[in-house]
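Part of the complex only, each chain left as placed.
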Amino acid sequence: MQGSIDIRVRYCECDPMGVVHHTAYPVWFEMGRTELLRSTGRTYRDMEAAGLLLAVVKLEVTYRAPARYDDLVTLRTTLERVGAVKIQHSYELFRGDDLLVTGSTVLACLDRDGRARALPDGALGTAPSASGG
Amino acid sequence: MQGSIDIRVRYCECDPMGVVHHTAYPVWFEMGRTELLRSTGRTYRDMEAAGLLLAVVKLEVTYRAPARYDDLVTLRTTLERVGAVKIQHSYELFRGDDLLVTGSTVLACLDRDGRARALPDGALGTAPSASGG
């Protein structure tokens, strides 16, 4: 499952080097996940209200070239794998045809007390992988 | 009641003009309030755990001169007035003797459902003003 969103770079996301601060990209990754889930007809807001929390347990980002203030960039988010309790996404950020940043995350499914719990069938609009976890 | 904290300006708090972004200062005001309360032996964390939330309902900031990356600045926070349900603070931010930014906030005391509630006596380490609110 894959989705794409456009993002207009905010002034406050940029630093004195005149480029997007490296901590802004994972914020956009989170937006990518939110919209990817929405495209299946579900929302993280409803999941949280139902007591199903998704916490980032691993983040990797590779920065190839910087985005700049007022750039209109495109984030492509891919749901790579849904395991019993973990979910993997990958990310590619483009400005036009230029690939600026790539990344990946692993999310864990938690209950309200922060304990690992199984992801309910179809919670992400897709069946868990047989070998997942 | 008045207190003072030192803040080292973070790189990501600065923008392409090379100065602190104007939205960083109210973040520091919040830190000033947190530490002012701590100096009375109470903490916002404990207040929240007890179901007493303080929400900002009014913010004013005047920017006279910018702080810059790696500056060590000093924030002076003053509790101006404690009313029945509202609390006023003022702020002065200095770099050395130079006054860079001033501001003020009004907080409202809320319960967990977001309804106004009376501030318990002594909650801020000071008695409510007779005429407050």
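The letters A and B name the chains in turn, as written, and every chain counts its residues from 1.
The rule is simple: a residue touches a chain if its C-beta (ideal position, glycine included) is under 8 Å from a C-beta of that chain, and two chains touch if they have at least 3 such contacts.
Just so you know, these numbers come straight off a predicted model, no measurement behind them.
**Student:** 2 identical chains shown; how many in the complete assembly?
**Tutor:** 4
In this text, only the chains that are shown with their structure count from here on.
**Student:** Once you find the CA centre of subunit A and the CA centre of subunit B, what distance in Å lies between them?
**Tutor:** Taking the mean C-alpha position of each chain, the two centres sit 33 Å apart.
**Student:** Which of the residues in subunit A come into contact with subunit B in the complex?
**Tutor:** 11-12, 14-16, 18, 21, 23, 69
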